[in-house]
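Every protein chain of the complex appears in place save one, which is left out.
The letters A, B and C name the chains in turn, as written, and every chain counts its residues from 1.
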Amino acid sequence: MPTNSPLNRKLRMGLVGGGQGAFIGRVHATAAVLDNRAALVAGALSSDVARAKASAPDYDIPADRAYGSYAEMLAGESKRADKIDFVSVATPNHTHFEVAKAFAEAGFHVICDKPMTFNLEQAEELIKVVEKAGVVFAVTHNYTGYPLVRQAREMILSGELGEINAIRSSYIQGWLRTRIEGDNQKQAAWRTDPTKSGIAGCFGDIGTHAYNLGRYMTGLLPKEISAHLKAFVEGRALDDYGTAIIRYDNGAIGTVTASQISHGRENDVSIEIDGTKGSIQWRQEDPNTLTFRQNGQPHKTYTRNGGPYVGAHHASSVRLPGGHPEGFFEAFANVYCAAYDAMAKKAAGESIEMVNTVYPNVYDGVEGMLFITQSVASSKQNGAWLPFHHAKSRR
Amino acid sequence: MPTNSPLNRKLRMGLVGGGQGAFIGRVHATAAVLDNRAALVAGALSSDVARAKASAPDYDIPADRAYGSYAEMLAGESKRADKIDFVSVATPNHTHFEVAKAFAEAGFHVICDKPMTFNLEQAEELIKVVEKAGVVFAVTHNYTGYPLVRQAREMILSGELGEINAIRSSYIQGWLRTRIEGDNQKQAAWRTDPTKSGIAGCFGDIGTHAYNLGRYMTGLLPKEISAHLKAFVEGRALDDYGTAIIRYDNGAIGTVTASQISHGRENDVSIEIDGTKGSIQWRQEDPNTLTFRQNGQPHKTYTRNGGPYVGAHHASSVRLPGGHPEGFFEAFANVYCAAYDAMAKKAAGESIEMVNTVYPNVYDGVEGMLFITQSVASSKQNGAWLPFHHAKSRR
Amino acid sequence: MPTNSPLNRKLRMGLVGGGQGAFIGRVHATAAVLDNRAALVAGALSSDVARAKASAPDYDIPADRAYGSYAEMLAGESKRADKIDFVSVATPNHTHFEVAKAFAEAGFHVICDKPMTFNLEQAEELIKVVEKAGVVFAVTHNYTGYPLVRQAREMILSGELGEINAIRSSYIQGWLRTRIEGDNQKQAAWRTDPTKSGIAGCFGDIGTHAYNLGRYMTGLLPKEISAHLKAFVEGRALDDYGTAIIRYDNGAIGTVTASQISHGRENDVSIEIDGTKGSIQWRQEDPNTLTFRQNGQPHKTYTRNGGPYVGAHHASSVRLPGGHPEGFFEAFANVYCAAYDAMAKKAAGESIEMVNTVYPNVYDGVEGMLFITQSVASSKQNGAWLPFHHAKSRR
Partner (left out) sequence: MPTNSPLNRKLRMGLVGGGQGAFIGRVHATAAVLDNRAALVAGALSSDVARAKASAPDYDIPADRAYGSYAEMLAGESKRADKIDFVSVATPNHTHFEVAKAFAEAGFHVICDKPMTFNLEQAEELIKVVEKAGVVFAVTHNYTGYPLVRQAREMILSGELGEINAIRSSYIQGWLRTRIEGDNQKQAAWRTDPTKSGIAGCFGDIGTHAYNLGRYMTGLLPKEISAHLKAFVEGRALDDYGTAIIRYDNGAIGTVTASQISHGRENDVSIEIDGTKGSIQWRQEDPNTLTFRQNGQPHKTYTRNGGPYVGAHHASSVRLPGGHPEGFFEAFANVYCAAYDAMAKKAAGESIEMVNTVYPNVYDGVEGMLFITQSVASSKQNGAWLPFHHAKSRR
């Protein structure tokens, strides 16, 4: 169980988005309080005022803190002595920026869904806002929260795999195999709508996760990217399939493939990383194990909470004995918990790490937007190699 | 997301046990509120008064409802207008009975950890209490909460597997491979202590789960049992390994094996069931799939939330799209949710199913005690076949 | 590739059984020559003279060595200068004894299918014959030929798992789920016919394999056995399901389960062994890996030909680089090769190991018959514990 905050009280959370009919808002609300380190106390749950208020009881948000808009919430909470400590942004992509910016500028910590913004410009702007405000800002690249993902990261950063040569990651789904966005399926509708999702479909929604996973685990800096995106389903406005190659600064090669049109495939995020001293393999659909291999040695399967070999960040990310499966909610909660740790440090007046954080941060968010931007651009230029690096990235 | 209760408010939960240093109390508290259908409002968290009170803030239990004993809680809550609706009993085995009995008699619903009681007599007594009180009584045979376990149950009860011939279940662990109970390991200490655990060690702690899983899935009635238990670790007072054969009423054969001494094995509960029309296979460590086989057909893998084929109880037990792993907490929460459904019906004045409930109930609890009692007795008689049936069992 | 024999020529093989319509004879013929260490030169392929002769060309057996009966073959070959070195007995169970005995007595080496004889008396008699003749006698408990099975054996015999406490093995099939023996299915017909198969069906056909696997890997001596056999399919004369418990000399507990009525299951032989220092797990349907576990350590997967860690008997049992699957034929061939090594030693005048051989031998064969005999007897006595040990067993 993660240790409680030095605040000596639970953190107070505000939620933007998550009204009736939404999916990810409930995930945020569930994950945020899983470890009893925070309480959801305020919300602007919908852009529709009536629905916003009607949804509040589902979250036990009292009427006086059930706001009709994020702006109203910002104003209302700012005045309170028991104001929220942080806001979670779980709205459609195109509104992340304004919400996140407003709260960060006002000094609230922010947990923002991904993609962080609608476009790259907004993302760059957000860096400035966050740096100036000095708030904790996490982006829910939630797969980084899996204990074995953190184990892999710790092993790689400590050199156990040697120099990294290759990263192969993919995210394979099948749910958009047919044009269900035409059937009034809400999730499908906004994700395939450029005015809501941004310039990329599949690559923005899930390709970024596959890319981010490799970056998080290795800290390798990208240099350039070549991508090919495609919409296979007739009439679809955004890509539903894509593949990219990334050249890293150190000469490593990365490949990222994402699909929404692979029959029967669910949420198959997986990654393989090759280093000069060892290789690893991990897959979300079997998240509680990590395979580590070295030539001439038996393959080693690390399990969640499996023994004294677990790294520090792995160890702080588990709640149950090994063999009792933890899953998606727990990983999501682990992202929150890492952000809570930073919030607590902040509250205690300590300085906090900004770039190489355990949680995905604003720099990861901007790199995600850069990934999308350059992938789409490269694809339009028949896979031309485009620069892909950001001065402030995690490393 | 399970629908909310017709109560139109969250259920109020009291917790007995779960004080600092405990494990399962936290699991109950987390699972109970996962779906926001209940709130933990009162507790008697330890038999040590000071620790009971000191532990309350960890659960956000206000000081005035942090009781020094379960008796005090019962008295205190009974007087309140906003009294708790149910109590969760997460104390060591030897105290389950008195706590559960007291609350049930007073008309509170009860969620009781397993084994339900310290011995069979108490279990039988509890049936009478529960029947008289008419309260909802659930026993946390938590593996029954996995969506694919419920899928298997629905398939079998509806006849998709035909007549059931064989059940093979096992629960394999390794953590008690050495005599860690001598090393001040709290979990190991009480589980290997006959004064705390009862007459069985491994077979009571985990063998019952393996047995219960088959019963829950099939509804087959047991007839007689032959068992062999053994303590392999020197100096251990209770069994750490065992195997039993069960003859069912319809002629089916069941085998149950449980181990706490299998190196590196974590919480490997698994089951295979053979029917005249099909067979299934499920394993906790890969809980989000169920394999269904029929001669001459491709093997079929059902996934959690995988499509229109999911049964009603499976469907009401999921929170996330297929492929996003759910695990132990969610399964535990599903047991709670099924009990909540019954509590809500009760509150609405409707009659409720008592025996063949979706959640494991007091009759399952008593059958669990009978399993333990007759297994130990059979083992002492060199595996003699002993009667194993209970007039009121689930079927 | 196994080294060639010091004989400096290929061994000459005679085959009894294997005529048109047979299955296992072709397996013997294929496996025996896989590594080019033997050539099939003579045969008595059927008890039907015409079919015996007609089948010879399928095996490239020249007409003058295509005999009409095993007796004719024995007489014919005995007279030749280039006589066969060994005979493979691939006839139905009830004729193994007379054939094997006749050839062994005449000084030919014998590879005999299992179960070795029709009953225990024949098996005991065969020990005497073999000991007197001093020939190499192998019984095709072919699963012992898998490289990772040999790896497990080497690890256990060298003490890597410590003292062995438990063996759980099973062999699960589904092909006899319905009464196909009534449909003129030849394989099903003889295997369910007591006059051809002997006193046991499922337990004789496949239960013995599951039992033998544990014995081969551990060398533990059995002491007593309790078994429950059953025919689930209406009208079937022999058991199609069964489970047994074995107590070993050192206090270890073994469980053996075998089924022919599990829908969709193919040839799922699997085993788990627990020792005080480690545990292993292996499964025929994924034969090229072996899992080794120790508390607190990552689980280790050994692969076929996977590295310097492979034991000597594992190393001499592989033909291909790791990752290129080897399977059933190769394992079968490995049993032959181990027998060839012994034949070569014999030919070179060296003494050979008789009991703890790498190949399953006549003592394993007799123990298999004892297993069947006592299982059936115990089952008839409601699972009574019966003595189960043989003075000359492997250890």
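By definition in this document, a residue touches a chain if its C-beta (ideal position, glycine included) is under 8 Å from a C-beta of that chain, and two chains touch if they have at least 3 such contacts.
A quick note: this is a predicted structure, and the numbers were derived from the prediction, not measured.
Enquirer: Using the definition of touch stated at the top, determine which of A:43, A:204, A:275 or A:323 touches the missing chain.
Expert: In the full complex, the listed residue that touches the missing chain is A:275.
Enquirer: Out of B:203, B:232 or B:302, which residue would touch the omitted chain in the full complex?
Expert: From the options B:203, B:232 or B:302, the contact with the absent chain belongs to B:302.
Enquirer: From the listed residues C:30, C:78 or C:195, report the one that touches the chain absent from this view.
Expert: C:30
Enquirer: Based on the whole complex, identify which of A:95, A:165 or A:187 touches the chain you can't see.
Expert: In the full complex, the listed residue that touches the missing chain is A:165.
Enquirer: By the contact criterion defined above, which parts of chain C meet the unshown chain? Give residue numbers in ascending order.
Expert: Chain C touches the chain not shown through residues 1, 4, 10, 26-27, 29-30, 34, 36, 39, 58-60, 173, 175, 265-268, 284-288, 303, 306, 319-330.
Enquirer: At which residues does chain A meet the chain that is not included here?
Expert: These residues of chain A touch the chain that is not shown: 165-166, 168, 170, 172, 174-175, 177-178, 226, 228, 230, 232, 241, 243, 245, 251, 253, 255, 257, 259, 261-265, 272, 274-279, 293-295, 297, 299, 382-383, 385.
Enquirer: Touching residues of chain B against the unshown chain: what are they?
Expert: For chain B, the residues touching the absent chain are 292, 295-303, 306-309.
The rule we apply is simple: only the chains that are shown with their structure count from here on.
Enquirer: Look at all chain centres (mean of CA atoms) and spot the one farthest from the centre of chain C.
Expert: Result for the farthest chain: A.
Enquirer: Pick the chain whose C-alpha centre of mass, unweighted, sits closest to the average of all protein C-alpha coordinates shown.
Expert: B
Enquirer: Between chain A and chain B, what distance separates the C-alpha centroids? Give it in angstrom.
Expert: Computed value for the inter-centroid distance: 35 Å.
Enquirer: Cα centroid separation between chain B and chain C, in whole Å?
Expert: For chain B versus chain C, the centre distance works out to 43 Å.
Enquirer: Which parts of chain B, given as residue numbers and ranges, touch two or more other chains?
Expert: Residues 175, 265.
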